[in-house]
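One chain of protein is taken out of this complex; the other chains stay put.
Entry: subunit A
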Amino acid sequence: MFLFVATYGAAMSVSAQEKVVVDSVVSANRAGVENILQGNVAGLRVKSWSGTPGTQSILNLRGLSLDPTDKSTMPLILINGVPMIASPSDVTGINPLSYYTTDQIERIEVIKDIDRLAAFGVQAPNGAINIIMKEGKSGAIHISANAYAGANFQQNMDSKADAFYNFNTGARRQVYGNGGIVDEQNLMVDGNGDYGSYLFGLSNYQDKGYIKGTSSGRQSLFLNAKYNITKGFSAQFYNNFALANRDGRYAGEYSRDLTLPVTGDEGFVMDKKRNVDLISSMKLAYQFNPSFKISSVASISYDASSRDYYIPSNLLDGNIHAFSATIKRQLVALNTSLNYLHRFNDYLNLDMTIGNEIRGNDDRITSVDGQRSLESGGSDFVKVVTGYNANQTYAYSDHEMEKIVSFYGIWKWNYKKDLDVNMVLRTDGSSFYQNKWALYPALGVHYDLNNALNFPVKANIAYGKTGILSKPEVYRGQIGAYGDYYGNTQLGVGLLYPAFQDAKSVSVYQLDAGLTFNILPSLLDISVNYFNKIYKNFTYQRYLSNISGMDYQYETGGSLGLAGVEFSLDGRWFNNRDFGWSTSFNIASYKNKVRSLPSDIQSTSLAYLGALSNGDAVTSITAYQGGQSKIIGNSEAKAFGGISNTFRYKKLSASFTASYAWGADVATESFTSTYYADLVGNSFPIKNAETPYYFTTTDATGRVTYQGMRTIENASFIRLNKAAITYHFGPILKRLASINDLQLFLRGDNLFTLTNYSGVNPEENITGIRKRDLSLTGTPLPSSLVLGLKLVL
């Protein structure tokens, strides 16, 4: 019984959706920490855009970018407070958030308020997510194990309604299919005593997904140990070492459009992706006296991704293609801080932290890419690629480094327990900047009205600034190698563009205001938060006149706005010995807009925003109608959120989390309406059945193509993301094996989706446009069902 209450109590701490206690929410069968958060945090949009196992869902926490395809809206991800390399590498695309098993995570803090974010400066313009790992529980030794297995399947593969591959379902059936196994096994050992605490474990995860002939997996070892050296001096070590792999295929994955009804023999295809990832941190803390503490954390995050790839000639019309690429990314950080508590009098206290952080990124990439046609007399399935020479093989290597040195100060004033004032000041110096330093201040006021008004409400307001670093090439300028000379022995080099002397970070000004009601402390919490972010000074390219000798130079300007309201409700309706029921609900409604754009925008790299005026959403989908560019939709949802319910009846518990989003539009390109503009007299539509909207592309020869649109659809949906039924055997076999709890569970992911969208998954399009060739569109998102057993000794 104790366990039920403990589990249930944990569920209550989801209060205000700022913190997710992982054991209290339904876990996901798909790897990736973001899948646990999906639907559970007000304002955190987790878009499951692809069904390929190991893919990172798109995370957006009050983030906005000028470019809908880039990753710059990714929040800062921390592991026990230290930064990690969290975005997938371009080489393998394997999600670094999949290196952790749910079982090793204690809780996840979601940081949205500016008076906490400003302390991260230029690292956290889009919020921060801090993943706190479990530590050893009190007692000499505990062992826990968890294992489950199940299968992936798809429910809505209606071939008659399949607009996804131009009704070419033959090839799709060959590529996608039910039955891919998903399974995980974890073992953890932990303990806690005067010496400190320890937790170590190992994990194995496999997911064969929904794409036939592919597989993915992850193995990891982890350690979280704390050692009390003396009474005031402690050291903590955290390590997670993971190997991740994914074997892909050609048709349906590398080549998405499946134009032929049958796919070729892929017996000789090789597509091996392998990641090696380590995150390691060491924290030393010394408590001089009750009010004075010093701590220092050193951390290394390392991610090596490699891909080896070979496509035989039977698939490439007589050509063979091989490439191999490796990207190694490392992030070293050292954060030292002094913490001082000062009590001025009975009413006024100060909690002050000043610190210094040093961060260094170092990324290297090397790739070799070769292609050749089949030699006469060769086999269609030549696997060994021989005879490459310098003219057929492209080699590439690149090296990117960045250093950031920061100082920060956080002053938390507390008056009479009612009023908190947080003052934050951070200064970031980046190796990218010409003028090295940028300043990020913030001020927040939190007031608990319970004493003054005798009403259980807390109000908060904060204002401050963060920043977004531009890409390194902006700060540096670039030299290009143009061509060979003198019998190919000399290389002609020239300036692509000079270093941008006025380069600066995008300034992000954020205002937060919120109210939290604890209507009945044990029954209902309601929280409403408003935020308003203003982005200023984006860096973009200004195209130059053709006597300049350079195509463009950089310029800063433009301004965007993002504002929203987030609402969350946590209700604990019943909680007695036999029965419990709790609900968490959240909804967020955001609106982004253009505040100002550069003048003569058609001569800039932002020309694609040329149809927008001030006040229009920057995420608008624009297309042509009768030669005029106009807005036909918005790729961002008007509102999104989730609802979770947990029921308990005696030893049986059931939970589910549903997520939803409404109001996002998808423009779907037509498979048949593709025309050369000159052949159709530069007019569109051609057929009555076509919508009047079209996109245009210009090929290398200057020829314009019109791509008609099949539909503009509403991609609103509600999805049952995660659901689990658990039977708790409770303590059994006490004498033989001292099992404290044994749980049997049945868990499902993505069990059903209600939507009118004509494709497989309403979230599958990254840009809100389903291209004809399905680029920037994910693979079908499968459902899965697993049966598992969890054992706590």
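We adopt the following convention: contacts are C-beta pairs under 8 Å (C-beta built on N, C-alpha and C of every residue); 3 or more make two chains touch, one makes a residue touch a chain; residues count from 1.
Everything that follows uses one rule, which is that contacts and distances are computed from a predicted model.
Selecting from "SusD-like starch-binding protein associating with outer membrane", "Glutamyl-tRNA(Gln) amidotransferase subunit A", "Imidazolonepropionase" or "Branched-chain amino acid transport system permease protein", the unshown chain of this assembly corresponds to "SusD-like starch-binding protein associating with outer membrane" (UniProt protein name).
One of A:L439, A:A459, A:L495 or A:L787 touches the chain omitted from the figure, and that residue is A:L495. Of the listed residues A:M401, A:L652, A:L754 or A:L787, the one in contact with the hidden chain in the full complex is A:M401.
The chain not shown here is touched by just one of A:Q478, A:S596 or A:T672, and that residue is A:Q478.
Residue A:L334 is the one among A:M282, A:L334, A:L449 or A:I587 that touches the chain not shown. Where subunit A meets the missing chain, the touching residues are 232-233, 286, 288, 294, 296, 334, 336, 338, 356, 358, 397-399, 401-403, 405-407, 429-431, 433, 436, 476-488, 490-499, 545-550, 701-702.
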